[in-house]
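All protein chains but one are shown at their positions in the complex.
Let's look at chain A:
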Amino acid sequence: MEGESDSYREVKPKAGEDQLVPVNKSSLAATNGYDENLGSCKQGVLLQTNSSRNASMPTSGTNATIPTSDQLTIFYGGSVLVFDAIPAETAREIMLIAAAAAAAVKPADMKKAVSGSPAGGTPVLTRSPSLQSTTSALASPQTQLYSVHQGSSLCKLQAELPIARRHSLQRFFEKRRDRLCSKSPYPTPQAMKMAETTKPDFSAEVSPEAGCFGKTLAPEKEIQPKVTANLA
């Protein structure tokens, strides 16, 4: 999808831009029937919009995404919107509208789709009300884009300064994840119960064959740029 569209040019991000970056997610998530990666809502700052902010360096994400899926993912400021089963034509229409809107607002260019992620810790998931409102608004993509645009300063600011998480709790969440992953290969009744009561997507994690997050996640992980940086 990315390659087909010629309404985008690859440019350096400029300060002061609102950047809308549609991307077609790979079929990684399709196996689970649900995009678990979406839940990641990685903390990278995809859109380095710094209209009036302290000088920050532009993000250096230049990773290719894996095309061919009917799932449309939009990273905008601090939010991630996912739409399943979008026909290619509709997706192109949405992108054209976005291109037009951006061109109308500023003559500046839009950045070509790159992977990496928006900052902000708000994954928009299938059962979240915000997502439901966006999927229902699919019929009128124009309205959707305008309302998103109005909230752009919110997204922008939230993207740059997401709510920081306490280190001790972060650590606990990591350990909790590890515990779920390392449940015995022969699920005890407790583990079985947990697998039943939690959402279907988790079954991948407690499955005996797969590693912690299942093989399907491995390619995604490799895409991530390895950057040496200060660890807080």
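Throughout what follows, contacts are C-beta pairs under 8 Å (C-beta built on N, C-alpha and C of every residue); 3 or more make two chains touch, one makes a residue touch a chain; residues count from 1.
FYI, contacts and distances are computed from a predicted model.
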item	value
Name under which UniProt lists the unshown chain, selected from "Coronatine-insensitive protein 1", "GPI-anchor transamidase", "NADH dehydrogenase [ubiquinone] iron-sulfur protein 3, mitochondrial" or "RSH4A protein"	"Coronatine-insensitive protein 1"
In chain A, positions touching the absent partner	36-37, 39-45, 48, 52-57, 59, 61, 78-79, 116-117, 119-123, 125, 127-130, 133, 151, 153-154, 157-158, 160-177, 179, 188-190, 198-199, 201-202, 212-213, 220-221, 224-225, 227-232
